[in-house]
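All protein chains but one are shown at their positions in the complex.
And now, chain A:
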């Protein structure tokens, strides 16, 4: 009974943590627009949290600069299990236009396994919501694998 409730709750209440690793701020604005009245992701239970300890889904934006690499790894290690990593935009998946720069150490999958990747520069809010819906499915799978 309690197990079923918890399993059901995992798909209804995914909390997000937004991690900027040297992004140009385009994707960050699109993430914020997902929780505005027009798209209102809160109706599905999404909530932006202030600390990685409360998060279920980590949204990573940006091409991983040398300054942010260690912080990225440490922050992701602080998220309690089960967790899902979502790469927002083209930067974390391929470093995009910053490819070859002296200070860029991406892409993201060199350091952590990516669960969902949303392409676009920046991706549309609809695409981000779609990616988050897929992330919830993976979160449920991971929760089931934990027990």
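We take it that a residue touches a chain if its C-beta (ideal position, glycine included) is under 8 Å from a C-beta of that chain, and two chains touch if they have at least 3 such contacts; residues count from 1.
One rule holds for everything that comes next: contacts and distances are computed from a predicted model.
K.L.:
Looking at UniProt, which of "Formate hydrogenlyase subunit 4", "DsrE family protein", "ATP-binding protein" or "Tripartite tricarboxylate transporter TctB family protein" names the chain we cannot see?
P.N.:
According to UniProt, the chain not displayed is called "Formate hydrogenlyase subunit 4".
K.L.:
Which of A:6, A:29 or A:73 touches the chain that is not shown?
P.N.:
Within the whole complex, the residue contacting the unshown chain is A:6.
K.L.:
Tell me, which residues in chain A touch the chain that this view leaves out?
P.N.:
Residues 2, 5-10, 12-13, 15, 37, 40, 42-45, 48-51, 53-54, 56, 78, 80-82, 143 of chain A touch the chain that is not shown.
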